[in-house]
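Moving on to chain A:
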Amino acid sequence: MDPLTLFTLQTLNALSLSALLFFISLGLTLIFGIMRVVNFAHGALFMLGAYVGVATQTASGSFLLSLIAAPLAAAVLGLAFERCALSRLYAREHSAFLLVTFGLALALTEAIRLIWGADARQAELPDSLSGIVFVMDEPFPIYRLLLIGAGLACALLCWAGLQRTRLGLLLRAASQNPTMTAALGNDVGRVRAAVFAMACALAALGGALAAPLLSASLGLGSNVIIDAFVIVMIGGMGSFLGTAAGSLLVGFAQTFGNYYAPELALGMTYALMIAVLVVRPGGLFGRVE
Partner candidate 1 sequence: MSLLECRGLTRAWGAFRAVDGVDLDLAEREICAVIGPNGAGKSTLFAMIAGNLRKSAGTVRFDGEEVSQLSAPALASRGVARSFQITAICPGLTALENVRLGVQARQPLRWRPFGGSAAMREGETRALHWLERLSLADRAQTPAGELAHGDQRLLEVAVALAQEPRLLILDEPTQGMSVEETRRTVDLLHGVMAEAATAVLLVEHDLDVVFALAPRIVVLHRGRKIADGPAAQVRADDAVQQAYLGGLD
Partner candidate 2 sequence: MTQRIARRPLAALLAAPALVGVGTARAQGQPLKIGVPTAMTGTWAALGSQVVRSCRLWQKAMNAEGGLLGRPIEFLFEDTQGTPANCLRKAQEMVERDRVNILLGLMASSEALAVMPKLAEWNALFISSVNGAGSITAESWVPNAFRANTSGPMGARALALWLRNSPQTDFFSLSLDYSWGRSSVETFEGLLRGIGKRSIGNVFAPVGTRDYSSFITRVRQANPQALYIALTGDDGTAFLRQAAQYRLFERMPVVTETVDMLFTRPAGEAAIGLVGGSRYSFAYDIPANNTFVSRFRAEYNDLPDTYDGEQWQACEVLAAAIRKAGSTETPQVVAALRDLELNSIKGPLKIRACDGQAEQQGFVVRVARREGFPYPVPDVISTFTAAEVTPACRASNFT
């Protein structure tokens, strides 16, 4: 491959990885941005999305349906959990949320193992998505282009949703000043419930989209959560724009890092995170608390 083709391919690889990482971390930043809470169960919800996605696709044969069923299932679970556990803790310290979401992560991971067993689960992609397209006469999977497209669409959708709609305004207000928002007659409790459910749905959507690449397995949860933390911190906790930038930065750093210096790649991601947090404690686009 000549250098230009190589560079183009690597850029596409990096974009597809960035899209995947964006889906992984979006739910985390939404929860932190609105509720100032770190969700330890984020990885388990991502894994749940992968399993539900694969199960739906195996049963119904439609990949699209799996992309709807997975977020829905997680949203219902998230809503139930928020109503019966989280809603009692808003007056409490951060550590309460840490412990309760840690408990959810443990319980959810074990529940998944009980329901679907220990073996990895997989579903074949529909033919329309498992083809390739030639980029400078080198094969590139269509599914990864779909991933890039979906990532872009979701980014725009979320951005527009947050900036342009009344719900978005409400969410941002609740994140900056919950007491004031409540004083203005909005039921902040319901906003928080909606936010937690939406964040769970986004995590599960990420899982369903990642399943064709990674397959649904029990190790998925604990590996993914670290990447999500890295991205959300680099981009800026609670900043939607920061998460998009963080995903791109880490996606390109990992893709090109793995190519030129795989030896250092593992440590490099964390060194990058340390560098950003030391220079800008709030992350690239975040507000310092």
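Inclusion criterion for the candidates: all candidates are chains of the complex that A comes from, given by their letters.
FYI, a contact is a pair of C-beta atoms (placed from the backbone, for glycine too) under 8 Å apart; a residue touches a chain by one contact, two chains touch by 3 or more; residues count from 1.
What you are looking at is a predicted structure, and each value in this text was computed from that prediction instead of being measured.
> Just to confirm the interface: in this complex, chain A touches which of 1 or 2?
The candidate that touches chain A in this complex is 2.
> Candidate 2 touches which residues of chain A in the complex?
On the chain A side, the touching residues are 1, 6, 9-10, 13-14, 16-17, 20, 109-110, 113-115, 117-122, 124, 130, 132, 138-141, 143-144, 210, 212-215, 217-220, 222-224, 226-227, 254-256, 258-259, 262-263, 265-266.
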